[in-house]
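One structure, pasted below without further comment.
Complex shown without one protein chain; remaining protein chains in place.
Moving on to chain A:
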Amino acid sequence: MYFYIFDPGKDREVKNFERIQGRLLNLLAEHHIEGETYRVTSIRTVELLVEQAIGLEAKTIIVVGGDGTLNRAINILVRRNADITVGFISLDPESRLGQIFGIPPDVEQSVRTLAGRLVAQLDIGEINEHYFLSKVELGENQISQIEPGFFGLATARKFMSHQPFVLNLRLEDSYNVSCEVLAAQIINCRNNEGCKMKLGNPTDRLLDILLLNKLSSTKIFSHRRDLSVGRFDNLPGATVMHAKHIEVLGPRRLPLAIEGQVYTKAPAVVKVAKQKIKMIVGKGRQF
């Protein structure tokens, strides 16, 4: 049974959403993947709907909404250890997870991808009992929160004003890493478009650590486009490491954020979760 969770989000115009929803329901019927549909409201949250799907013994949950909706749904599924396949229809044309999983921003193509039912078992990252698909950003310098602005000038200005900090990590309980960085990421999966290195394979049971060392203003300016999308590996002197288990030792109270939301502060442990998630992916996936 397919269980659809429609999340119009906060800012979306209701009329526009209803138009998309109507078109989507027609397409689902056309591809014979219709099922029960529920809409997220302020009372009926994503979490409650996922619990309901588990109770109804749904085999597949399709999340229709943004990356945040998908992350919230996955958190409940992993916590409840539910054996349910997850599909995603992104209502955000800039959806990072949609790009990573090869799910086109077009509704019709997304439905075709779902109907194709190519299922991949994906790793998920864990940070203090919160689960994530994409990446954790360390420190105040969170790329996902910077609007690149005209020609990436706002990114350059922001990075020039950032203060570097000494990051201390312990990897695999085997070695300590110490480095003065401007920004740092722990990646489970990412969009590798335009990147020099292919990182963030969510099937390799590893998290990738990407450290951006202190840079001169000239280098920040010339690499502002890479900085604006977090492609640190394209910058000279970047550090790339891989581990299953990462202890963020310091600096103390360093924020660890997912999609701009701080989930915990250092010291903290980020690791590959024992559980995997079954996800419907497209041919154009990034791994």
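The definition used in the following text is that contacts are C-beta pairs under 8 Å (C-beta built on N, C-alpha and C of every residue); 3 or more make two chains touch, one makes a residue touch a chain; residues count from 1.
Keep this in mind: contacts and distances are computed from a predicted model.
The complex appears with one chain absent; UniProt names that chain "Cell shape determination protein CcmA" among the candidates "Cell shape determination protein CcmA", "Hydrolase", "MerR family transcriptional regulator" or "ABC transporter ATP-binding protein".
From the set A:176, A:203, A:217 or A:261, the residue in touch with the chain omitted from the display is A:176, counting the whole complex. Residue A:214 is the one among A:214, A:245 or A:271 that touches the chain not shown. From the options A:9, A:116, A:237 or A:260, the residue with contact to the unseen chain in the full assembly is A:237. Counting the whole complex, the residues of chain A in touch with the unshown chain are 172, 174-181, 196-198, 211, 213-214, 237-242.
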